[in-house]
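Have a look at this one.
Chains shown are a subset, placed as in the full complex.
Note that the chains are named A, B and C in the order they appear, and that numbering of residues resets to 1 at the start of each chain.
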Amino acid sequence: NPVNKESITEKSANVEHRKVRIATGGTGEPYSLLSSDGKDWTGIDAEMWSEISKRTGWEIEFKQAEFSSLFGELDAGRIDVAANCFATTKARMEKYITSHPYYGDAQCVIVNEDQSDINTLEELKGITIGVTQGQASQVSVEKLADTYQWNVVVYETSDTGYQDLYLKRINAMATTDSLVHKYEKSQNMKFHILDNRLLANNVAYYFQQNDKGQELCNEVNQVLDEMMKDGTTSKIITKWMYSDMTKMIRD
Amino acid sequence: MIEIRDLRKSFDGRTDILKDINITIKKGEIVAILGSSGTGKSTLLRCLNYLTKPTNGSIRIGTTSIDAKKHTKKDIMELRSHSAMVFQNYNLFKNKTAMENIIEALICINKKSKKDAQRIGLQLLEKVGMLDRKDFYPSKLSGGQQQRIGIARALAVEPEVLLFDEPTSALDPELVGEVLSTIQKVAQEGATMVLVTHEIMFARKIATRILFMAEGTIVADGTPEEILDFPKDERLKRFLDYNVN
Amino acid sequence: MFDLSYFFGVFPVIASKLQVTLSLTLTAAIFSIVIGVIIAVIGYYKICFLYPITRFYLSILRGTPLVAQLYFFYYGLARVSEIVLNMKPLTAVALVLSLNTGAFMSESIRGGLLSVDSGQKEAAAMLGMSELQTIKRIVLPQAFRVSLPSLFNDLINLLKATSLAFMLGVRDIMGQAKSEGAQSFRYFEIYLAVMIIYWILVLGFSHFHKIMDRKCMDMY
């Protein structure tokens, strides 16, 4: 059930009053979705933060921003946390403080249905493969591009990549399982997912690179560790991703 | 050469600027149109080549006849091919030099080579005393200089009919004399001419026939002597009385 | 392929953000026309020390992408200015859009100013009118007619640019469409809805344009 602005406020009214401001892209389940009036928040991050708020008594204030602005908001200090199931990369971790990972996102490679006999990356040598900017798979694919002589096309949004794959303008697309499932369902298309997986990436929250950020991060880490230990995180992730991806967290 | 039948023009649909004009002009005639300001002289001249579209009536120049009620674009183009005009306010092409203004039509309509056109251009510039200003843009010419380029531009295409709207308004007597002789020379070569002017002396010297207009109609028509020396119409008499001489 | 029922479902959802788009457009339009006129006049007369300033302003505002401008304004300036820090996103977008569209409009207007012949300016000068009076009473009204088509170009670009608000989390028509698209991936239906809505808006503008055009034409 969705997190609702009013309900959170009500709950926290009688507890220690502390407000945590979160920005999220909010553009899609399973990760994070904001309703069109901006009042309801659903998806993994919504449930994670609903749980964190329950355990800490913090008041949660969420707002939407586009990808680039999200981090601008953080830089400007208008928000405290950036939450959108963001993968952790070296470059990102240099600029921001990241929480402990709450799950590991595995990426997959898909091809058109009529090529369902393909199952390894070896078989895709020398082809054109698409990825979406900002997704963890972009890094993985660009790293592997030399090995497999891939021609990598980076898309601004996933949709145009899927469209091009469907129209056979490209041969494969690196993406995530949940996205493929969702796309297939909504568009009545069928893709074939290779058995061979790309690497997993940890997923975490981002905080400002300063003392305040560090302090909040430490507190959040404590709660995350708790949630991980008692299986709450695992339950939330499994609900949305159809498999327990907390197991895929890498060191 | 020119035949105007039942010509009527109204801009606003209510008041007629031109009313039932009927004129026949023979080849080689030099017709001067006199009349006070705002009586429709320019409008009449502009109707002759359909720059102003008449409300009613028909116009024939040479072999082309055209009716206000039914005509095609091609008819208008053909009508215009018989004549050339000098505008009251010159209307030079601002993006062309004096020389280019004159040879524009030669190159673009008469398909003359640039060299031929320029040869003719130079002759005309010489005739109107503007050789030294040949590469000036209109904005850098004096009023009289612009008017002379306007005259040269019309002469360049050697049309059967020449329409002049106050061709000497910005010219001093010396130049008026020169324009006069140029026009007379062209007339001797057989061109027909219609001139609007308010310089009565100029009209007397140049015209073989004078029309006097008042309030959109032609109230007097005759030789210069008939019109200027023995005027019959009251309005014409008053008009001539005011003559500064 | 094309899901009609989805289309009819999503249309009102997207259209519900009309108000955001329209109010942003109109607010910014008013400010930018004012900015545009002022800068155009300064550019026309090359007013001593103001001229280089406006030239610089123009070169930056026209020369850099709108997204980057908004980003630097809303997130960069926020670090040094309390006012920006506490500014509503809608206000920030309206402000940046006004400054940006103003720069474009100033050039459109300058084009029109060039079209007024110097003879009339001389006539005004000889009557003793100041340059400001001349521009206001004689030059601008005539320039306006010539600038009108370009100004409507700018207005249409402004209308489209309001989608920038989504960057700061304010959902206009386009932002709503993007959110819906990210959710359902039904971009054909969504873009069609968006196209129809914008198209109707622009038709409205064009109608307004035509009326103004006709008014201007009467003189000539």
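Operating definition for what follows: contacts are C-beta pairs under 8 Å (C-beta built on N, C-alpha and C of every residue); 3 or more make two chains touch, one makes a residue touch a chain.
The shown structure was predicted, so the numbers you read here are calculated from the model rather than taken from an experiment.
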TODO: Please express the complete complex as a composition formula over the shown chain labels.
DONE: A x1, B x2, C x2
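One rule holds for everything that comes next: only the chains that are shown with their structure count from here on.
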Open item on the list: Of all the chains shown, whose C-alpha centre falls nearest the centre of every protein C-alpha atom combined?
Closed with: C
Open item on the list: On a CA-centroid basis, which chain has its centre farthest from chain B's?
Closed with: A
Open item on the list: For chain A versus chain B, what separation do you get between their C-alpha means, in angstrom?
Closed with: 82
TODO: Can you check how far apart chain B and chain C are, centre to centre, with Cα atoms defining each centre and the answer in Å?
DONE: 49
Task: chain A and chain C: spacing of chain centres that average the CA atoms, whole Å - done: 36
Task: chain A: positions in contact with at least two other chains - done: none
- [ ] Check each residue of chain C and list the ones that touch at least two other chains.
- [x] none
TODO: Give every residue of chain A touching chain C within the complex, in rising order.
DONE: 23, 26-29, 33-34, 36, 38, 63-66, 68-69, 72-73, 75-78, 157, 159, 162, 182-183, 186-187
Open item on the list: Using the touch definition from the top, list the residues of chain C that touch chain A in their complex.
Closed with: 13, 16, 67, 71, 74-75, 78-79, 85, 166-169, 171, 176, 178-187
